[in-house]
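Below is one structure; the comments refer to it alone.
Just one protein chain is left out here, and the rest sit where they should.
What follows is chain A.
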Amino acid sequence: MSSIDKYIENKDFVNWALGDSSYDEQWQQYLVQHPEEKDDVEEAKAFIQKTQIKEPYFSVQREKEIWDQISSNIVPSKTVKEVKLPWVKYAAAMIALGLMIGFYYYNFVPSNHVEMAHQGFTKDVQLPDGSKVALNAGTSISYNKDEFTDERRIELNGEAFFDVKKGSLFQVQSAKGNVTVLGTSFNIFARKDSWVIECFSGKVLVEDRKGKTVTLTKGEGVKYAKGEFIILDTFGDTPSWQEGIFTYKNESLEQVFQEVQRQFNVRIIYQNKEIQHLRFTGTITNKSLSTTMKVISKTMGINFEIKKNQEVEVSM
């Protein structure tokens, strides 16, 4: 041990051992001149390098997750415009695919491309393969630009309508599960705890996180609740949110008001907490905040007041 003392007490040596390459030449030369010292030098080097500080463990996974949270809260693109969707009829080779997905715990992969529509706006996005996506208010999607051509996987947070070109696998991933195109078109609705998929035409494969699958064809839909798929019927050719129409059947007011918040970029202030649990059946639109609030308040027998600062107060 004592033979390495002269090294560990030498400042230049320590700097070199700790990785300061400006000392490389000096010590390499020294080793050439004193080949017999090689073992001691190695030992001294190891000694210096092995005296460590216990650093906390910070996993790559966590690093990625934190970045995901950051990136989902920033707006990379300045071009957010209001969109009237010019959904032209595409050639037969194209697939119309409507998706509405609530996607709250999602993983971005590095080099992901993110698109986002603010509250109160929708946004029209073209994917690298030519597919089109209409983002509803308060929605973001992300996908890996490099891998997109091979495998079209998209992560979605919020609501969007996809018009997908025929091609390789096309999959939309969400917290509750994935929806995969099987050469046709379909529509999905999913929010927070609920995940509802409606098929307007063609065929899609729905798979939850546990691997349970269900295949939907035209006119079929499923609602995912407590790990089970419950069969629903669907109507029309496209999801009605595209026309700014939102229809609810025995839905909690909390869910309804969440939509109101997104569509009008307002904040709902509850004077009475119980309001959130009332059930609403009816149709609202995104044309006028006061009309929408009137419809809801009359149906439910509650009061509302539109305040400044984009706030709406509701009370019983």
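Assume a contact is a pair of C-beta atoms (placed from the backbone, for glycine too) under 8 Å apart; a residue touches a chain by one contact, two chains touch by 3 or more; residues count from 1.
The definition used in the following text is that contacts and distances are computed from a predicted model.
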item: Chain not present in the shown complex, as UniProt names it (candidates "Serine/threonine phosphatase", "Germination protein, Ger(X)C family", "RNA polymerase sigma-70 domain-containing protein" or "Glucose/mannose transport system permease protein"); value: "RNA polymerase sigma-70 domain-containing protein"
item: Touching the absent chain when the full complex is considered, from A:73, A:250 or A:309; value: A:73
item: Positions on chain A contacted by the hidden chain, ascending; value: 1, 5, 8-11, 13-15, 18, 20, 46-48, 50-56, 58, 62-63, 66-67, 69-71, 73-74, 76, 78, 114
